[in-house]
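Every protein chain but one is kept in place in this view of the complex.
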Amino acid sequence: MSSIHSEVDRPQVEEARFSLSTHLYEWVSTVDHKRLGLMYIVTALLFFVIAGLMATIIRLQLAFPNGHVVDPDTFNRLFTMHGTSMVFLVGMPFVAGLSNYLVPLMIGARDMAFPRLNAFGFWIFLFGGFLLYFSYIGGSGLSGAGSAPDVGWFAYAPLTSRAFSRGASTDYWILGILVAGIGSIASAINVIVTTLSMRCKGMTLARMPMFVWVMLIDSWLIIIALPPLSAAQIMLLIDRFLGGNFFNTQSGGSAVLWQHFFWIFGHPEVYILIFPAFAILSEVIPIFSRKPIFGRPAMVGAVAAIGFISLGVWAHHMFAVGMTSWSNTFFTASTMLVGIPTGIKIFNWTATMYGGKLRLATPMLFCCAFLFQFLVAGLTGIMLATGPFDWQLHDSYFVVGHFHFTLVAGLVFGLFAGMYYWFPKVTGRMYNETLGKWHFWLFTIGVELTFVPMHFLGFLGMPRRIYTYAPDRGWDFWNLLASSGLLFQLPAILIFVWNVVYSAVKGKPSGDDPWDAWTLEWATTSPPHEYNFETLPEVRSSRPLWDLKNPNDPDWRFE
Amino acid sequence: MLALSAAAAADLPEHRITNIFNPLATPAESEKNIALLVFAITGVIFVGVAGLITYTIWRFRQPPNASHTEEPPQVYGSNQIEVAWTVLPILIVFVLIGVSARVIAAVENASPPQAALKVTVIGHQWWWEVLYPDYGIVTANEIHMPATNDHKNATYLQLQSADVIHSFWLPQLSGKTDLIPNRTNFMWIDPHSPGVYVGNCAEYCGTQHANMLLRVVGEDPKSFKQWTIEQQKRAVDDPQAAEGRAVFESLACVNCHNISGLGKASSGSKFGPDLTHLMSRQTLGSGVIKNTPQNLRAWVNDPQVQKPGCLMPSMKLTPEELTKVIDYLETLK
Partner (left out) sequence: MDAALAEKQAEWTLPDRGTMGVIFLIVTETALFTIFVVAYVVYIGKSLTGPYPKDVLDLPILASVCLLSSSVTIVFAENSLKKHRIAMFKLWWLATILLGLEFLVSTGMEWYKLIYHDNLTVSTNLFGTTFYSLVGLHASHVIVGMCFLILVMLVSLFGFPIETQERRVKFLSWYWHFVDAVWVVVFTVVYVIGR
């Protein structure tokens, strides 16, 4: 543990008696990027738990054939809300929360470029989330789980038309997400402008930490890929409320057009979601290997390539729609190509670890598991990218297994690594390492148990989004195994929550730089002052603190 | 003779375990072959890369309380290595793209031979309307076709939808193709041997998506011909079931269900499955329950018990009405 800044004697301010209303007002009216970042992340974790409970009910229903835990309509609402929540109310706020908290600190800035826009983005995201969940009680009320949407998270037309989705449930889906999406775009513009216009002296673009680069490219993707979703949703609103014909097949409209528009958003979206994990790994692995990231320019180039290519692969979600063989081949090709820069990243992370001195603390454990699991996820992605193979696998449990591997075994593992890594910076206290390891092992076992069997269910012909199945299809055993993973995942999450809450209050003070790290956020107090930096170290390379701590072997001699 | 084809179907092996790696028709076979190639390539990659990661972690791990006063050599990268592990994956990907292109073309661009059997399948919420235009046959949920080892005699399907998007998937026969309203899709299958093949609708289409099951009966050419002859006939008019028929015609049943040969009472309606040859089918409710007298009675009494949310309401028949109607339906072989 080392501390960068000098000990200065500061006059203490006498704090008045604790006032809840003042405290609350401060949080509600804040424009401080750190508080907003935390609010994003805490809200995301709350939705994570809620959507996770939905998944628990789904797995209970599917644990045995002819299950009767919930009726078909409730089940259909559950998987719709589970997917919608996880993507838009967990994944996206994590993107926003992590960038907002860390980017200004990492580039030596005092706050984001547009602090009030930042606050606006958070509150409108929260409102969108409330609107979506209000669907449970709005409309026709609580009878049969109210009016929650039941059209699947990608809401294909014409199932979403007035004719086939009566009532207000689909409207809640549209409006909730449309509104939350505005927040995402606002946050993304803020991140881009911040990285371009708010860097401290010496912090050239080339010297920005990997985390900042990845979130910058992520924000580019957001501002390009989210508008197509908003556009499609506006079109659906016009169809549903004004009698428009965008997706009305009776008047010549095309149901496939919705799919094109949705997936032009939807595929970049999954890269938008996974980039924070890439960003976190690129910070955590070097510190816990005691080596710089291997091939920094290639890593940045790979992320840029992934971002760019991901805009051209969307129709691999539509291989079964009956496109021409030329289209199917093109999208097979582009989808496989996007796997290449992703693979390069895995190689580079491994090469960073190679020859290093690996400290297998909790953040690093999550990173190591990520490497294996994301490798599997990427390879099953190659299987899905192969058009003819996809004709079998599309819309089966193989796909469900694949995307849960990328998002849970991938993204969520990366997020845990990041949360443990920056926990001391945010709270000023260290988490409990033993509990962290328990969380890691239980969660890993649970995730493998739940999502590996799904790939086999896909091979055996089980389609997705079915509320039950017959007992003689050979699906019983794998479904039961998948559901048993809950027994490990649920305690793991409980341990995590306990560890976070307890350590934030009673953990050992961690100091400014408990991990002996190299980027600017570790050059200030834990937690940082409201104004972030009292003094900034000189920035002459991508590892300013390494240079400071190793004056005989600074990076700027080699960069 | 009438009972022949139903009995014949009952004798056929039913493939309930629909493993895509146990293909029983040509499209599924070519898809399996490309799958195995992809497995081989990704398997090698997995073993190699996972092995490298495992070795790295094991070799360079430090005991938990190690003091690291000395940092390891700070290696920034290596251009040669970067190039190597960029070029190699690109080459692998090019191979995969080439093979995929060939298979895609072979499956999608195969044009139907003149003599091939043509079947039109129209998806409804939550049942399958099945038409044989060349034979004038209208049926539902169960699709008969000749089993063939010869691609020339494959069955060509034209896929359409009456409402939302559905998907036609019998894993052991072929990969899936969607049924999309205002669009006609094509696919072909050729079950190699006589048997009953099952599958599911594979695109979420609403409440009872889970119970929109598919049933393909592959038969030897003689049995198939027999089946078509019987399906082309008008409904059996058994005088003993006249009372039941009267009940059927007087209630709202005819508004949704067509039974050919009833004169004015033949509604031609496509809202529900055609019942002309109901007893020739092995299941009810598009695969939900077996077609037995008790099941039929329970189904007609209240379909919402077996398939809650399906579009057939319980008509609240009295037990006597119910018995008469079932007796009538049981004659529709």
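Just so it is clear, A and B label the chains in written order, and each chain counts residues from 1 on its own.
The working rule: contacts are C-beta pairs under 8 Å (C-beta built on N, C-alpha and C of every residue); 3 or more make two chains touch, one makes a residue touch a chain.
Quick caveat: nothing in here was measured; it's all calculated off a predicted structure.
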item: Touching partners, among the displayed chains, of the absent chain; value: A
item: Option from A:198, A:270, A:445 or A:490 whose C-beta touches the chain left out; value: A:198
item: Omitted-chain contact residue, chosen from A:30, A:100 or A:254; value: A:254
item: Selected from A:230, A:282, A:350 or A:373 as touching the chain missing from the view; value: A:230
item: Of A:113, A:449 or A:517, the residue in touch with the unshown chain; value: A:113
item: Residues of chain A in contact with the chain not shown; value: 113-114, 185, 189, 192-194, 196-199, 201-202, 223-228, 230-232, 234-235, 238-239, 242-246, 251-254, 257, 261, 264, 540, 556
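One rule holds in what follows: only the chains that are shown with their structure count from here on.
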item: Whole-Å gap between the CA centroids of chain A and chain B; value: 35
item: Of all residues in chain A, those that touch chain B in their complex; value: 71-73, 76, 152, 156, 158-159, 163-164, 249-250, 252-256, 289-292, 294-298, 320-322, 324-325, 328-329, 332-333, 336-337, 339-340, 343-344, 346-347, 350-351, 353-361, 368, 371-372, 375-376, 379-380, 382-383, 386-396, 459-469, 472-474, 550, 553, 555, 558-559
item: In the complex with chain A, residue positions of chain B that touch it; value: 16-21, 27-28, 30-31, 34-35, 38-39, 41-42, 45-46, 49-50, 52-53, 56-57, 60-62, 64, 66, 68, 71-78, 81-82, 85-86, 89-90, 93, 96-97, 100-101, 103-105, 107-109, 125, 159, 163-165, 167, 169, 171-172, 174-178, 180-183, 185-186, 198-210, 308-309
